[in-house]
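Report on the structure given below.
Of the protein chains in this complex, all but one are displayed in their positions.
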């Protein structure tokens, strides 16, 4: 019993000191930008769905890179590829890495590319380690809807669809290689897909054509689910993608960036 | 006397009408009975007699006719692959495929089989896919059970209750785009007694395509959703490519042979007026179902539907298979060919000197 008490104290101490590190670590931290408060219009909606106000928040300027994630697994060995629990990351976890903590020399350019093949649990753990969190769907969509600054497209949807229409590149380009939007955020579209905190908030049939089962029985939602804008093909794809995910999935075009409340 | 005669004629007429009406009713009831019989003919409690892995083929090939005649568990695995391929000689397109080609792999099963279906999505896919097989009695035709993220797979089982030639396709939103990119194929459910033997079987599937550039504009052409919504196709193709099945790629057959074509129409938009120039379809399994029509010149194939047509070949030469909405054939690519070899048959056709 005495031992147990001592053990608990040790843990508390460790946790407290780690908290201190967190403060120190944030000095050279990667840039974040403020996304002003706004309104999120859910893509799938029922008659009862209302627009969701989103409070201002901070979001990483670019996605977490391989280099950054290497640092994370070095400091958190439990999240190394060879040791991670399958419940929290499937067999494709960090599949593109040469070892537990390195990329193959030939893959050096990937150091500055977004880390992909990471699970939601791993992304959550990373964010927590940084003293941050994953953005919610509402936050991510609000940020993602930001107007591009320099490059001109017919429309943002056109730009996104153009990305969907191209196969994945052989080598994933580095972060900040696509476009920057009004908030100063890079690559919100056109580079990778990104995890969100509540990615599993899509309630309804995954069959996009609507009710083939009794929705009210299987889901507690007010009747038929409709789509905000049937021509928003890009929206369809994003929501469909999220709807297909499970927390331990590791996919080679799915990464993440972190958020923070203000 | 005239009146009674007229009256009796009228009565006969009435009787005839009544008779034909009752025949009609009777045949309707028969059809109704048949329908009920089809879905209940399969004894769901009977044990399956083994497990086989389905032979899957790319068009124009068709898996061999099935040799077993008791229900089996049939393993089917399809992988969704997104890839750039030629849509014409100098034009490329990012196709989304079931198995690497357009149309998707041909699946052949027998009524009563239990299909164990696994859908994989290739790890380097960009988007999510699923599958709706029209041969399925169940939610979304399997779509709800198979929403698969890249690098993942999903499995479901279904019992094949009704014979016919069925389309399968991707039903992930936006469904139109997935189909327009080539995500369709055919699954044949043979009736219990099998299909009558023929000399050759082929697989053709029509689809319409929408590109930013016009027909055969060079380079990699992206999908054009505006044109798709307006149903203004740039390409109407058999087997996913201009000249996929013409010239040196034409289907081969001989005079005197019986040829069966399994023809599907993936759409997404256009209905096909399927026609063989210089032949008459001896038999048409209308809309891929059980009713057989004879001596047909042109048969309609709905988008998301199919037809099985059979022809006996009497005369050598090149048979052009077209969508007889004829601009599609000559301006948008909707031509396939059968090269019929053999001796001339002047008794059937002779050119005057």
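Note that the chains are named A and B in the order they appear, and that numbering of residues resets to 1 at the start of each chain.
Just so we're on the same page, contacts are C-beta pairs under 8 Å (C-beta built on N, C-alpha and C of every residue); 3 or more make two chains touch, one makes a residue touch a chain.
Convention: contacts and distances are computed from a predicted model.
Engineer: Which of "Transport permease protein", "Tryptophan synthase alpha chain", "ABC transporter substrate-binding protein" or "Protein SCO1/2" is the UniProt protein name of the chain not shown?
Structural biologist: From the choices "Transport permease protein", "Tryptophan synthase alpha chain", "ABC transporter substrate-binding protein" or "Protein SCO1/2", the unshown chain carries the UniProt name "Protein SCO1/2".
Engineer: Determine which of the presented chains are touched by the chain that is not presented, and list them.
Structural biologist: Taking every chain of the complex into account, the missing one touches A.
Engineer: Considering the whole complex, which of A:36, A:55, A:78 or A:151 touches the chain not shown?
Structural biologist: A:78
Engineer: Decide which residue listed in A:97, A:140 or A:197 touches the omitted chain of the complex.
Structural biologist: A:197
Engineer: Taking the full complex into account, find the residue in A:62, A:97 or A:120 that is in contact with the omitted chain.
Structural biologist: A:120
Engineer: Residue-wise, where is subunit A in contact with the chain that is not depicted?
Structural biologist: So the residues of subunit A touching the missing chain come out as 4, 7-8, 11, 14-15, 18-19, 21-22, 24-26, 29, 46, 48-53, 71, 74-79, 83-89, 120-122, 124-125, 127-131, 133, 197-198, 200-204, 214, 217-221, 246-247.
What we mean here is this: only the chains that are shown with their structure count from here on.
Engineer: Given the complex with subunit A, which residues does subunit B contribute to the contact?
Structural biologist: Residues in contact with subunit A: 82-84, 94, 123-128, 130, 132, 139-140, 143-144, 147-152, 171-175, 177, 222-223, 225, 229.
Engineer: Which part of subunit A faces subunit B closely enough to touch in the complex?
Structural biologist: 92, 161-168, 205-209, 212-213, 227, 230-231, 233, 236-237, 239-241, 243-245, 249-254
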